[in-house]
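All protein chains but one are shown in place.
Up next is subunit A:
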Amino acid sequence: MPDRSFAPSRILIYLAVSLIAAAWLAPLVVVVLNSLRSNEEIAQGSMIGWPQQWAWSNYAAAWSGFCVAETCAGIRPYMLNSALVTIPATIFSTLLGAIAGYAVSLWRFRGDNWIYGIVTLGLFLPQQMRLLPWTIVLRDIGLINTLTGLVLIHTIQGLSFTTLFCRNYYVAIPHELIRAARIDGAGFFRIFWRIILPLSGPILIVTVIWQFTHIWNEFLYGVTFTTGQQQPVTAALIALSAAVADIPQHGVQSAAVIIAALPTLLIYLLGGKYFVRGLTAGAVK
């Protein structure tokens, strides 16, 4: 039996951990509480306080009633925008990354390590550095201010990460599997589809969670390349605070923030367990 008595060192550890957790959770608590307080209540008191009356109407307003950029449909259309960007970009970047990772790990070809190095170099390039090249590319192919343009950016930028992770997962797969399949007469894509993909569950969950949260939460490209009705929800939230600059509407804003954060929170709650498992899947055999 492990020792469960409360030695002084243990109390100290619990105290420290609780403090750190409280510090991390404080912003969330403030936002959640404010999302349930009316504007008057916040204006009279401070930003921090317990709701005197539960103002559930904030959520309804944030979702579909509030005015952003001269349209009064709440953040619902922007949530849809975000979904239309995030879901395809997550699927494309994960699939392409899996194929690329499979190619560089299990099929030796001339320059494979160079290609892998260049693809993963993308992870270390700061986002700001890529703004100008993307502006030129999107302008030239006519995708400025479109959701398709954002899908393209996130798919390609995501490849660095998904290729890295899939490749590191696939190098643990014995090469003899590929050799056996080649003798059996299977080609590159049949081997991927029938043998490699069915083994990829854990790593695909990792990349999907990672890509989904990153693309959903991404702000810079959204605010740079789209305006008005085409913006993803992260960019729209800023427009929302700008629109109410004259009369602060902290309650509604807080509710909007929570709604915007829900999808990634849900993904984490549903898949978090697999996420941690998948991250270490290659490490421990």
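Criterion: a contact is a pair of C-beta atoms (placed from the backbone, for glycine too) under 8 Å apart; a residue touches a chain by one contact, two chains touch by 3 or more; residues count from 1.
Here is the rule we use: contacts and distances are computed from a predicted model.
The chain not displayed here is annotated in its UniProt record as "Sugar ABC transporter ATP-binding protein", chosen from "Phosphate-import permease protein PhnE", "Sugar ABC transporter ATP-binding protein", "Cytochrome oxidase subunit III" or "ATP synthase subunit a". Within the full complex, the residue among A:V32, A:L131, A:A181 or A:A261 touching the omitted chain is A:A181. For subunit A, the residues touching the absent chain in the complete assembly are 174, 176-177, 179-186, 190, 194-195, 198-199.
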